[in-house]
Structure formats: structure tokens, C-alpha cells
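With one protein chain removed, the remaining protein chains of the complex are shown where they sit.
What follows is subunit A.
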Amino acid sequence: MPTYTLNVNGVNRTVSVPEASMPLLWVLRDFMGFTGAKYGCGIEVCGACTVIMDNQREHACKVDVSSAVGKKILTVEGLSGDVDGAKAQAAWVTNQVPQCGFCQPGMLTATTAAMKAGHHGSEIAPEIKHICVCGTYPRINKALGGL
């Protein structure tokens, strides 16, 4: 089985997976226990699987595990240890954003990546085209406004 060493939330871990083409999402979820990133659509439409790789947001359902090697991967579980991520999380709590909460890890990682690109406040909203079926958008907009 192909074996890879991934740096997730600052820690290197080595995993063996059945196929090199396995997307990062499932390596994180099923082989490393990071279940924060979610499977929503598998076709890069919903955004629930979003993680941060070397400060860029990526759809983990489409990134091959092999291409994640050597990158710094940040998932929702690691946001509290990241200065931008922690700010985003605090804004989400202050504005009581989540309802079911399933899409929020993707919303938070995408927001954090936007902050890392130097974007702030209302600049961020046009970049986030994720789906939230619960309709938490008014609160996300409010949360973004303070970032």
C-alpha cells in the first residue's frame, strides 16, 4: 500500500492507504481521525470538505493524497491554534452562526484562508460560495463583517 507522511495541524503523521489517488478528505477522515472536514457532494460544489493547504483553501474531496505531501495542512480541528482561524471561530460563536453545523468547518476554513490572503470583512463574502442548506448566511455575513 502507498505510504505517505502528511503534516496536519502541525503534526507529521504517516499513513498507508489502498490507492495513491485517494482524496485527502478520506485520508483525513478514515485514516487519521480528523472528521471535521465533511463529505457533502464530491464534485466541488458544496464546499463542506474545504481544508487549508499552504495557506490556500482546497477541496479535500478532490486533492489526491499524494499531492498533499510536503504541504502544511490545516483542518477545522487546527483552527484554534491559528491566529486567523481562532478569530474566525470566535466570530462564529459571537454571532451564533451554526444551526446543524455540518457545513461550518468548510465555511470556517475558507474564511481563514481568505484572511491569510489578506482579505478582511466584507471582502471575504464574495469568495465563499459554499452551500449551507440551513441558511445561516445572514449570520455568516455578520461574522465576516468583523474579521
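Here is the rule we go by: a contact is a pair of C-beta atoms (placed from the backbone, for glycine too) under 8 Å apart; a residue touches a chain by one contact, two chains touch by 3 or more; residues count from 1.
Definition applied: contacts and distances are computed from a predicted model.
K.L.:
Name the absent chain as its UniProt record does, using one of the following: "Xanthine dehydrogenase family protein molybdopterin-binding subunit", "Protein translocase subunit SecD", "ABC transporter permease" or "3-oxoacyl-[acyl-carrier-protein] synthase 2".
P.N.:
The correct option from "Xanthine dehydrogenase family protein molybdopterin-binding subunit", "Protein translocase subunit SecD", "ABC transporter permease" or "3-oxoacyl-[acyl-carrier-protein] synthase 2" is "Xanthine dehydrogenase family protein molybdopterin-binding subunit", the UniProt name of the unshown chain.
K.L.:
Which listed residue, A:Gly10, A:Gly70, A:Gly121 or A:Pro138, touches the chain dropped from view?
P.N.:
In the complete complex, the chain left out is touched by residue A:Pro138.
K.L.:
For subunit A, which positions touch the chain that isn't shown here?
P.N.:
Interface with the chain not displayed, on the subunit A side: 1, 17-19, 22-23, 25-26, 29-31, 33-43, 45-46, 48, 75-77, 79-80, 89, 92-93, 96-105, 108, 125-126, 128-141.
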